[in-house]
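For reference, the structure I am asking about is given below.
All protein chains but one are shown at their positions in the complex.
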Amino acid sequence: MSKRKPEKLIDENDVRIDGRKLNELRPAKIEVGVLGNADGSAYIEQGKNKILAAVYGPKEVHPRHLALPDRTLLRCRYHMAPFSVEERKSPAPSRREVELSKVIREALEPSVFVEYYPQTSVDIFIEVLQADGGTRCAGITAASLALADAGIPMRDLVVACAAGKVEGRLMVDLTDLEDKGGEADVPLAFMPNLNAITLLQMDGGLTIDEFEKVVNLAIDGCRNIYTLQKEALKSKYIAVKEAVEE
Amino acid sequence: MSSSPIVVRVKQKRIAELISSGRRLDGRGLTDYREVKLEVGVIERAEGSARVRLGKTEVMVGTKIEVGQPFTDVPNEGVLTVNAELVPLASPSFEPGPPDENSIELARVVDRGIRESKAIELEKLCIEPGKKVFIVFVDVYVLNHDGNLIDASAMAALAALLNTKMFNYEVEGGEIKVKPGYTPLPIRDYPIAVTFAKINDKLVVDPWLEEEQVMETRLTITMDKEGKICAIQKGGYGYFTLQQILEAAKIAQEKTEELRKLVVKG
Partner (left out) sequence: MPVFYERKQLVTPGDLLAEGDYVVGENTYKDNDKIYASRVGLVDYDVRKVHVVALKAFYVPSVGDTVIGKIVEVSTGGWTVDINAPYLAMLRASDVLDRPFKPQTSDLPSIFDVGDLVIAKIIAYDRTRDPLLTVREPGLGKIMRGQLIKITPTKIPRVIGRQGSMISMIKKETACQITIGQNGLILISGKTPEDERLAVMALHKIEEESHTSGLTDRVTEMIKKEKEGVEHV
C-alpha cells in the first residue's frame, strides 16, 4: 500500500505542501521528564514526528569489562518502532539504525563531561514512535534534554535540525516526502553557546555555495529549537513557582 | 604495544605540537595525501576489482553482478549494494563477527558517494521492468588498517566499478540468455572522498592511524566530477566550527580533483 506521490512539493509562491514557507520549522511540542523509571527523559513532537528519549545513568557498567578507566562510557540506541513508518519495519536493528546510533552518540558526547565519572556508563535510548523525516535531529534534541533531566553535567544542550534543497529551493526542516523527492538533505546538530557542530551529514548534490547557505539555514533552525528546548526544561519549575508565589 | 588503542602520550604530544606548526610526524604537509598505489582487475572471479594502497592502508574491493528484483519504488532501475568488512587480519583491533558500527558506517559512506552522485547509470541496468534488474554488489575488504579507511575504500570502490564488466545478454521468452562478450558497467560520474582530521584545532587530510588515535574528530566530504558535494559525514566525538567546515570544503575541492586523476586514468 503506497500513497500516490504529489506532483509538486512546492508551489510557485514557494509554499510547501503543508503550508510552510521555505524557512519555517514544523510546529514542535517538547516535554521533559515524561517517564517514571528512567533517570532522565523527554518527548518531542515535530510535525508528524513523535519521538521519545530516555537516559539511564551514570551507573555501574554492565558488562564490567567495558568500563573505561578515566571516563564515562556513553552508549546510544536509535530505534524505530515497527509501526512508525508507512510500511511496517522489522524490529531488528537495520544498518541505518546502527549508523544513526553511532552518529547520534557522537553528536551528544561532546556536550557531556565524561571525565567526571570514570568507570560508569550513561545509556541513551531514542525510540521513534512515528517518523516523518528529520528523526535523527528530533531524536538528538530530545536525548539532550533527557541527559539534562537526568542531572548529568553538560557543557550545553545539543539541538539538531536539518535543511536541504527541494525542487531547486533551499529550505529548512524537510519532511520525509521532501527528503525523498528533493535534491539534498543536510542534518546538523549544534551546541549554540559554543558554536560547535557535533553532527553533520549530507546526501544529495550541492555546490559549495548552496552548501554554505543550507548549513546556515540549519543552524538558524537549531537556534530556534534551542529556545523551545530551554523552555521545556524550565517549564515544570516555572509553573510550580508561579503557582505558589502569588 | 600496537594492539592498544592508546597512543603513547609523548608521541601524542609530538604529533599535536608539530601540527600546530604546520607539519606532520611523517613529514607531510597538512593537505598532503600519502602515496596512492592502485591496481585493477586483481581478482579474476569478480566482475570488477581493485586494490588501493594509501600509505600502508590497504583496501580491496570486488564487484559482483547478479540478477534480482528491483525496489518497488524504482522498478526500472538496477540496485546498488555496498558492504564493508573490517577483516580481523587487518588490525589487532578488528574482531571477527558480524559487521559492527564502524564497518556499517564505512559501507554506508562509500555507498552514499556512489549513490548520490548517480555514478552508476542504474536505469540502464533494467532487464524487465518491475521484475528483473541487475544488482551490483560492491564489497569492500579492508586488508590493512593504517588510517583513513574511508578515502581508500571510496577510491577502490570507484576503481573497481570502472573495472567492472557485465556479460552480454538477451531476453528470450522471459529467460536471460548469455551472449558472448562483455560491456563495461555504465558509469557517468566519479565520486571521490576526502577525509579530514581535526587535531589541536587544525585540519589535516588523510590522517594515518596514529593521527586518527589522537584526533578530536573527523569530517569526510565526497564530491562528484563537477565539484558538487554529494555526501558528508562527520565522525568521532568532537565538533567543528562552521568556519572549519567551509575551509574543509574548499580544500576538498582541490584534493578530489587530484585524487580523481589517479583513479580515472585514460
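The chains carry the letters A and B, assigned in the order they are written, with residues numbered from 1 in each.
The definition used in the following text is that contacts are C-beta pairs under 8 Å (C-beta built on N, C-alpha and C of every residue); 3 or more make two chains touch, one makes a residue touch a chain.
What you see is a predicted model, and the numbers here were worked out from it, not measured in a lab.
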item	value
Partner chains on view for the chain not depicted	A
Candidates A:Leu25, A:Leu157, A:Val186 or A:Val215 - the one touching the absent chain	A:Leu157
Residue touching the undisplayed chain, where the options are A:Tyr43, A:Tyr78, A:Tyr117 or A:Phe211	A:Tyr117
Residue numbers in chain A that touch the chain omitted from display	39, 57-60, 111, 113, 117-120, 148-157, 191-194, 230, 233-234, 237-238, 240-241, 244-245
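Note that only the chains that are shown with their structure count from here on.
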item	value
Centroid spacing, where centroids are CA-atom means, of chain A and chain B in whole angstrom	27
Residues on chain B engaged by chain A in the complex (per definition of touch)	72-73, 99, 101-102, 104-105, 107-108, 112, 115-117, 217, 219, 224, 227-242, 245-246, 249-250, 253
Chain B-touching residues of chain A, taken from the complex the two chains share	2, 95-96, 98-99, 101-103, 106, 109-110, 186, 191, 194-208, 211-212, 215-216, 219
